[in-house]
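In what follows, a structure is listed as C-alpha cells, so that the remarks can point back to it.
Complex shown without one protein chain; remaining protein chains in place.
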Amino acid sequence: MKIAVCVKEVYNLEQVKIIKETREPILDVPKKLDDLSRNALEEAIKIREKLGGEVVAISAGSPDLKKTIKEALAMGADRAVIVTDCSNSTPESTALILSKILEKDSYDLIIMGDASSDDYSGQMASRIAEILGLPQITFVSEIKEVSEEKITCVRDMDDYLEVVEADLPCVLSVTNEINEPRIPALKDILKASKKPVETLSANDLGVEIPQPYEIIENLAPEIDRRQEVIEGDAGDVARKLAEIIRREA
Amino acid sequence: MMKALVFAEKADHFNRISSKLKEMGFEVHGLSFAEANADHLYISEPNYDYASITAAMEKISDDVGPDLVVFSSTKLGKEVSARFAQRKNLPCITECLNLEVEGSSITVSRYSLGGKTIAKLRTSLPGVIAVVADAIEPSEQSFQMNIQDFEIPVSNQIRTVSREEKKREAVGLREADVIICIGRGLRKKEDIELVKELAEKLNAEIGCTRPLSHDYKWLPEERMIGLSGEKVSPKLLISIGVSGQIQHAVGIMNSKTVIAINTDENAPMREHSDYYVVGDLYEIIPELIRNL
Partner (left out) sequence: MSVIDFPKNTVLTFSEEEELFRESVREFCERYIAPNWIEVDKRSEQNPMDIPVDIIKKMGEQGLFCIPCSEEYGGQGGTYTMATIAMEEIAYADPSVALAVYALLNTGWPFALELFGSEEACQEIIPEVAKGRAFFGIASTEPQGGSDVAGLKTRAEKKDDVYVISGEKTFISGVGEVQKLEWGGGWFTLARTGGEGHKGISAFALLARKNGELADGWEPTIYEDIGRHGLTTGGFKLTNFEVESKYLIGEENRGFYHVMEGFNLARIVVAAATIGASRWLLEQAVEWFRTRKLFGRNISAFQGVSFKFADLYARWEASRYFVYRASRLADKIYIEKDPSYKPLDLNVPVALAKNYGPETCVDLAEEVMKWYGAYAYTKEAPIFRAWLGPFSYVIGAEGAQNIMRLIIARDIIGREYLK
C-alpha cells in the first residue's frame, strides 16, 4: 500500500498575538505541522502498520517547511517531498502543486485533514481528487475497512453519518475525531533526520502560482466588553449577578 | 444583470443566500431539493453525492453562464464547491460570512488564523464561494419563481452503504434571548442538573464548548457554541466554567451582554465578558438560583 499524506505547516496559532491598537496579528511566531495533518498521518501510519507499504508526506509551503516536515517524519512518514517556494499559497495553487507531485508516483491512497486549522478552507481533497480524476471520501471519522482494492469509511457530515465505500486509488479527508495522533518519541525524532526529503520548487514542477484573490485586510474582530470584575463571597456575588441578570435579560 | 447560481441542500439556507444575492442585484438561478426562492429554480430529488451534484451544477452552469456560483458552506457544500471550482478552473472561497459586489469583483469576509482574525478577500468574477448561510439575515425579496424539475445525473464514484440521520434535539440556541454556556469548569456530567435548574429560572437555553459535546459527550453536538458550531446572539449569555479559547469565543461575539463565572482570574474568557466573576461556580450558582 502506497499512501501519500498531504500535510500543511501553519503558524503556531496559540502564540499569535494581536496588536491592541491596530488589531493586526503578529505573525513572528514559529510554524508547526497542523493538527489535522497529524490526524491524517496517524491514520496513514496505522494503515501501513496493518497492510505494509510506504507513507510519503507531501507539502507545499515556505522555506520553514524544511524544518516542519521533520515532525511528519518523526511521527512515522517514511520520506517526504516538499515544495518550499510557495509561502503565499492559496488552495488553488497548493492543489496544483501537490497534484503535480502526486502524479509522479502511483499512490493507492491520498489522505489529508478535512481542513487546516488556520484557514479552515477545506478545499484540498476535492481539488486534488478532481485534478487527478479520483474519487473522494471527505470528513472521514472512521475507517471501517481497508484493503489493497477497496476502502469503507464513516463520514461525519453536518446532519448525518454515512458509510461509504470506494475503490482505490482514492482521496480521503479526515476529521480530528478520527484518532489521537501519536507524539513522536526521541528515537523517532533521531531517525527522522536520516529519512529522505526531496525538496522541489514550483518552477521545477512547472506550476505558475495563481493569485486568484487579494487580501484587503486581516484584523482581529473588535472586542469591546466592559470586563468588570466581580469578586467577593458567593452571597454578595450572587446578589450582584441577579441584579445584572434582571436588568439585561 | 449579473447572474448567480446557487446550490444549498437545505431550503432555509437556500432562501437566506438567494435573498442576499437578489438584494445585491443578481438574477438568481439555483438547484435545490425543495421549493425555494429563486428566479429560475431546478428542483431535484435529494442527493447527497458530491460527484452527482458537481455534475449537475456543471450542467446547469454551462446553460446559465453565471458570474457567481454560491454554495451553502455546509460540509457537503464545501466539498462540492471546491470540486466544482476545480473543474471550472475558478477561484473558490469557503466559509464566507458576508459578501459585497463591486463591479466585476466580489469581496468576502471569513475567519482566518483559527478565528483570531477576520480576513477580507477580493476576487474577480466569475468565481465560486461557499457562504455560512446562518450569518446572513434573510430579507424579503421578490423572485420570478420559474421552477422546473431536474434529474441529477447518477455517479458511482463512491457507493453509499448506509446513511443515518444524527439524532438531534430541537435546540433553539439561535433564537434564545438568554443562553447559559458551560465549559470544562464543570466537574462531572451530573452537575449539569444544577445548570438546568438555573436555566429553568431564566428560561434559558443551554449551550456548551466543544470538549463537552465532542470529547465528553455530556451534551449533544448541536449545543456546541463556537467556530465549528453555533454562533449565537442572545441578549444575555452566562458563561460558566468556560476558559474562552478563541475557537469558542467567535461563537458568542454577537451576544449583547456576557457574564462569565470562572475560578481562573486570568482566563481568556475575561476579555470576552462584560461582567467577570472570579469564583467557584458550585458556590455561586446555588446562591444565584436563590436570588432569582
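Note that the chains take the letters A and B in the order they are written out, and that residue 1 is the start of every chain.
Here is the rule we use: contacts are C-beta pairs under 8 Å (C-beta built on N, C-alpha and C of every residue); 3 or more make two chains touch, one makes a residue touch a chain.
These numbers come from a predicted model, not from an experiment.
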Going by the touch rule given at the top, which residues of chain A touch the chain that is not shown? 14-15, 32, 67, 70-71, 74, 183-187, 189-190, 192-193
Missing-partner contacts on chain B, residue numbers: 265-266
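Note that in this section only the chains that are shown with their structure count from here on.
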Chain B-touching residues of chain A, taken from the complex the two chains share: 11, 13, 16, 18, 23, 25, 90-92, 95, 117-127, 129-131, 135-139, 152, 157-166, 170, 177, 210, 212-221, 223, 225-231, 234-235, 237-239, 241-242, 244-245, 248-249
Spell out the part of chain B that touches chain A in their complex, as residue ranges. 48, 50-51, 74-76, 78-83, 85-87, 91-95, 107, 111-114, 116-123, 127, 157-166, 168, 177-178, 202, 214, 227, 235-236, 238, 250, 253, 256-259, 265, 270-280, 283-284, 287-288, 290-292
